[in-house]
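One structure is given below, encoded as C-alpha cells.
Of the protein chains in this complex, one is absent; all others appear in place.
Let's look at chain A:
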Amino acid sequence: MQSATMDPAEEPPSMLWGLDPIFSAFARLYVRDILQMTESTQVPVDDGTGVINCLCWKNDLFKEEGGPTKSGEKHSDVAHGSFNLVAELEKLRQAQQRRCRLEIGELLRVRGPVKTSRQQREIMASTYYRVNDPVMSVQIAWMMDVPQLYRQCYDKPFQLQPDATGDSAISSLSKATNLIKDFFKEKSVTRFRPYDVQDLLQPLISSQPQTTPADQKPVAGPSACQQLRQLLKEVLQILQDEGTVYRRVKSQDEVYHVTAHDKDLLIAVKDIIHEDSKRDKYAEKGCHILHILSAVRQRHSLNVSKTALELVLKSLECNSDIVSTSDNHYTVF
C-alpha cells in the first residue's frame, strides 16, 4: 500500500470507493502506514440545487501534537485575569481542528475559486468550516436571502458606468494641456496667440461623451464652439499658473510666450545673476530667487511669474550656467 505518493487531487471520486474490495475489508496494515495515510480532501457539497466537489485541504497545523494528554490539559496554573498566549493559541488550534473535522450530513461553509479538473468543476476551498445550525436558522436565512441577492445584484447585467461629469472634465483638461505642451515642443514654439492652438483641442470637444442620461430631458447646453473656447481658456490659465507660458506684454493682443523657448528671458536672468553675484551683497550667499524675480520684472517683463522664473533657473542650472548655493539662492557657476 502506497502512502503519500499519490497526489490527493488525482484520487478517484469518493462515490466509487465502495467498488474497491479493500475499502470495505479490514486491511492488515502496518501501523506506520496507518499513521501516514493521506486523508482525502474531497468533500462533495449539496445545497439543494446541485452537488459540487470541494477540495478541502487539511492543514497540517491542525494535526494533533503529542496526543490526547496535551489536548486534555487544564490550565490551572494560570492566574485569574492574566492572558496566557500559549494556552490561548492551543485553544484556538483545537477550535480550528474541531471546525474542520467534517462528517456526512454536516452544514458547511466553503469559499474558494472554481476550477475545472477531470472535466468537472470543483471548488478549491481556500476557507471551509462546519457551521453550527441546530435549528436550521442559517439554512433558512440562506434560502430567504440568496434569491434577493440574485434579484438585486447577480442577475443584473454589469454595466460600465459612463464617465461622471467631474471625471471627464478633469481628464479632458489634462489631455488638452498635454496636447498643447507637445505642440510647443514639436514646433519649437516661442510665442503664439490663442487661435493658433485652438484647433488642437477640437478632437477633445467632439469626443465628449453625452453626460445627460438618455432618460432625462436634454438641457440646452453650450455649443461645441463655446465648449472649445472655454476649454482653451482653462488650459491657458493652467499653463500660465505652471509657468509654461507667460504674457510678456499685457495688451489687447493676446500673445503668449513659451518660457522654455524664450531666449531673451533666459539671457536676462543669466545676466542678472552674473552681475549681482559680483556685488559684495550677494557674493557669498548668492541671489535669492525673489530678488532675481523683481530684477527680471524691472528689466524684462512685469508679467513673469515665479513659476516661470523657476523653470528658467532650472534650465540654466542644467546647462551649468548657474548653480544653486542653497534653497532659493543662485549664483554664477
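One rule holds in what follows: a residue touches a chain if its C-beta (ideal position, glycine included) is under 8 Å from a C-beta of that chain, and two chains touch if they have at least 3 such contacts; residues count from 1.
The rule we apply is simple: contacts and distances are computed from a predicted model.
With the options "Response regulatory domain-containing protein", "Protein YIF1", "CST complex subunit TEN1" or "Centromere protein N" in hand, the undepicted chain maps to the protein name "CST complex subunit TEN1" (source: UniProt). Taking the complete complex into account, A:M144 is the one of A:M144, A:L160 or A:C318 that touches the chain left out. Across the interface with the omitted chain, chain A contributes residues 13, 15-16, 44, 46-53, 104-105, 120, 134-137, 139-140, 143-144, 146-147, 150-151, 155.
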